[in-house]
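Quick one: the structure is below, questions incoming.
Here the complex is missing a single protein chain, while all its other protein chains stay put.
We call the chains A and B, going by the order they appear; numbering starts again at 1 in every chain.
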Amino acid sequence: MTVTELVSYEDALTTYDPVMGLEVHVELGTKTKMFCGCSTSLGADANSQTCPTCLGMPGSLPVVNAVGVESAVKIGLALNCSIAEWCRFARKNYFYPDMPKNFQTSQYDEPIAFDGYLDVQLEDGEIFRVEIERAHMEEDTGKSTHVGGATGRIHGASHSLLDYNRAGIPLIEIVTKPIQGAGERAPEVAKAYVAELRELIKALGVSEARMEMGQMRCDVNLSLRPKGVEKFGTRSETKNVNSLRSVERAARFEIQRHAAVLSSGGTIVQETRHFHEEDGSTTPGRIKEEAEDYRYFPEPDLVPVAPSREWVEELRKGLPELPRVRRNRLREEWGVSEHDMQSILNAGAVDLIVATTEAGADSAAARKWWMGELARRANEDGTDLAALAITPEQVARVAALVAEGSLNDKLARQTIEGVLAGEGDPDTVVEKRGLKVVSDEGALGKAVDEAIESNAAIADKIRGGKVAAAGALVGAVMKATRGQADAARVRELILEKLGVEG
Amino acid sequence: MADLIKLTAAETAAKIAAGEVTAVEVTEAHLARIEAVDEKVHAFLHVDREGALAQARAVDAKRERGEKLGPLAGVPLALKDIFTTEGIPTTVGSKILEGWIPPYDATVTKRLKAADVVILGKTNMDEFAMGSSTENSAYGPTGNPWDLTRIPGGSGGGSSAALAAYEAPLAIGTDTGGSIRQPAAVTGTVGVKPTYGAVSRYGMVAFSSSLDQGGPCARTVLDAALLHEAIAGHDELDSTSIDAPVPPVVEAARNGDVKGMRVGVVKEFSGEGYQAGVMQRFNESVELLRELGAEIVEISCPSFDLALSAYYLIAPSECSSNLARFDAMRYGLRVGDDGTRSAEDVTALTREAGFGPEVKRRVMLGTYALSSGYYDAYYGSAQKVRTLITQDFEKAFEQVDVLISPTTPTTAFPIGERADDPMAMYLADLCTIPTNLAGNAAMSLPCGLAPEDGLPVGLQIIAPAMADDRLYKVGAAVEAAFTARWGHPLLEEAPSL
């Protein structure tokens, strides 16, 4: 690996203006593959979800998955694209062992959706419009395992093993127009765009878009041009950048690398580059002797797709509220700042909080638990909030118990801990652990009497008007009841018994 | 037993249904015939003796149980080796698929089985259906039963030779540029290219997807119709399959008649390159049709001139892509995998060793035609020609019910004569190609022997798309009139093997 001398990010941006192109592939969540009826469910035995069609066997033929087309139209509409009145599939011809037919059934000059945009919101609330060139339908490849080399890498492997279960799973490729004018915020825009697109895809219900599972993959194309220059520079194409953070880092790295090459009088080679998670760098891919010539032509085994305008309008009507619009609405409803809303989004807590409020909790309580105790736990466990063993309904129940005074914060935390530990729902945990606030006035009165008795000096101060000293007695009572008392009520009782106005 | 192999499919089925003969007896008679003559003819690449007998026994058992038998139950058939057959080798005439046993049946295979047709085996063909002589088979040529030193046509030479040699009364072919009709013409048999989309392509190894069409081959027009009906119809596994009722082909074949029909003679299919004896028989056919009450109209289809050129761009382009899957990774031949070579090198070595020269030629031609910088001039223009040819047909069918022409410009040529002259070979399909480009239907049936060489001449009848029944209506009338004139079916004049 060659060490690349980088120019500092700030220096790069004083001289150059970055232009980006982002290509995102989304695996749809259809039940079957794009062109055959094989299941797409995860975790199946190798090559157990294959048929003549997705294995590219002689004589086999493709038939288009209707839900695949519908999903493509929905994505197109949500991205404010025009939907083609008539379009075709095309064959993209190139040889690769993970591609059974040695052509990918894709779309070429007639994508199903084109000319759209997606408004993305940056951390400070600024809206940046990313223009969409096209969204088209295609199919995924099989999965290869490389054997015999170092750590399963393709380089130096003695042979590879192919599992075609993934071959033929529907993909939607979404390509932006050149993103210009983002300046130093280009990496942030890239990240925000991919994040927004992911939210959108999830909201449409067409894919879970889990980047860590490869359900959403991003290629970052980047070039620099000297400030004030109109013409684009030569671009590099960084492939398979598969997390939000990586998208930002890859863009940043390439800006610095390009600047270094250009500043030292070098020229950028148009090439494919690989991104490295470990250090955020990119390295060149294999240099091809000759330019790829994909020899696209209309797929003769499939007939054209001509979405009727009525159907397109019907789908448009059924679109859910766009994630950004929804977030802004929720932000206002909840009365939180842009910054807080961003944190909620980053934590993956928006839908959880909404579900919790729908289960009866007030939004402040829902936010408090998900962004507090639960976020801390998820962080400790290294998992997503959504993956925690607690449901929004259960969180809402905890909030309800607090609201009615049955639990205080400390007890509520213990209740949540119990739910997360698999001890049952909140009521069961409260019951089993005996966490209910001591509200029995007799028992509480007794505890208060005892506290006054054993802290006579403090009690006198209070009687003498130093109401603030009551805190010490409250502490004593809470200690005696192992926290299971409602502190506010305890204070009331102390003051009452000592004959002082609160 | 000798009688059994000369029966038509319709007669055979009737005798089996009536209990005059068993399906096993019929099958055994054909297997014996294959045993006796196929060493000379080489129509078959694989004979499935056991499978055929098992199928025949099942038909006999059905009859014994009193179940109603279909119109082709128990009739033996020769299946072109381009259709996948579960458990039975499918080679497409290529070394690259030698030994491949598909794990699935083509839709045509399934429908034949469902119709209780007895599949005797798989027939020889030009490799990947690329050729007009069956000389491009990796497994050696097939002889024409009329003269074993001559070609039986191609690519489906095995299927037509099997019919002409009485090895089977029915066969299945595929027609991309004439591969059913041209073999039928040169062997004195009947072959039909149905409307594109009428017969499912699922499980039919693709040569040129937008042109390929499977169809029936037989010794009589009625037999072809019965087989047509058995294999045609919508298939949800083929996106290009027509979702409409099959035209009434059997009824048409049973009621041959041309009275009052307008028959167009395509002006462009004559002149230089057309053998005198072929034109003589063709002109007699025109006269015959007139006598039978048809009105003859001369029709000009000027764009047909460009058909051959368009075909030799479109078919190679599609095949260059269709054949990319033969890469030594998942099935078929693998050459040069010594542990040091890359997958890419192994693929290239395997394709070099596994494909014959005609396949390589077309794959390269197609690669060229699709490559950047050439696409518009070649592939793009060829598709425009396709539109023009379709428009010529449309205009013609506004004036006439069917068109006719010789099926091929010449009779069967000697094996080897055009083997290394691709352009000369390509001319054999001059008259058949426009139909493939436009997607409509056509038939070839015998119209006599060329006086100069005593070899069969084919008459081509062309109908609009979805009007396949017209072929049978006209074909049956012509067949009946010729048979009456000759006093017997033409095939009886073939020398015995």
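Here, contacts are C-beta pairs under 8 Å (C-beta built on N, C-alpha and C of every residue); 3 or more make two chains touch, one makes a residue touch a chain.
Operating definition for what follows: contacts and distances are computed from a predicted model.
A.B. asks: Can you pick, from "Cobalt transport protein CbiN", "Aspartyl/glutamyl-tRNA(Asn/Gln) amidotransferase subunit C", "Cytochrome c biogenesis protein" or "Succinate--CoA ligase [ADP-forming] subunit beta", the UniProt name of the chain not shown?
C.D. replies: In UniProt, the chain excluded from the picture bears the name "Aspartyl/glutamyl-tRNA(Asn/Gln) amidotransferase subunit C".
A.B. asks: Taking the full complex into account, find the residue in B:Ala343, B:Ala467, B:Ala481 or B:Leu497 that is in contact with the omitted chain.
C.D. replies: Residue touching the chain left out of view: B:Ala343.
A.B. asks: Just one of B:Thr109, B:Ser239 or B:Thr411 touches the chain that is missing; which is it?
C.D. replies: B:Ser239
A.B. asks: Of the residues B:Ile101, B:Ala114 or B:Ala276, I need the one that contacts the missing chain.
C.D. replies: Selected residue, touching the omitted chain: B:Ile101.
A.B. asks: So one chain is hidden, and I want to know which residue out of A:Thr15, A:Ser48 or A:Ser337 touches that hidden chain in the complete assembly.
C.D. replies: Of all options in A:Thr15, A:Ser48 or A:Ser337, contact with the hidden chain holds for A:Ser48.
A.B. asks: Against the chain that's been left off, what residues of chain A make contact? List them.
C.D. replies: Residues 30-32, 36-39, 45-52, 55, 63-69, 86, 88, 95-97, 144-148, 154-155, 157-164, 286, 290, 293, 295, 297-298, 300, 302-307 of chain A touch the chain absent from view.
A.B. asks: Residues on chain B that touch the omitted chain in the whole complex?
C.D. replies: 100-104, 196-197, 210-211, 236, 239-240, 242, 306, 308-310, 312-313, 320, 324, 327-334, 337, 339-349, 351-352, 355, 357, 360-361, 363-365, 367-368, 371, 376-378, 380-388, 390-391, 422-423, 437-439, 465
By our rule, only the chains that are shown with their structure count from here on.
A.B. asks: Which stretch or stretches of chain A touch chain B in the complex?
C.D. replies: Residues 52, 55-64, 91, 93, 95, 97, 100-103, 158-160, 162, 293, 295-297, 300-303.
A.B. asks: Considering only the defined contacts, which chain B positions touch chain A in the complex?
C.D. replies: That would be residues 83-84, 90, 92, 97, 100, 102-104, 106, 201-206, 208-210, 236-240, 317-318, 320-321, 324-327, 329-331, 339, 343-344, 347, 367, 370-372, 375, 379 of chain B.
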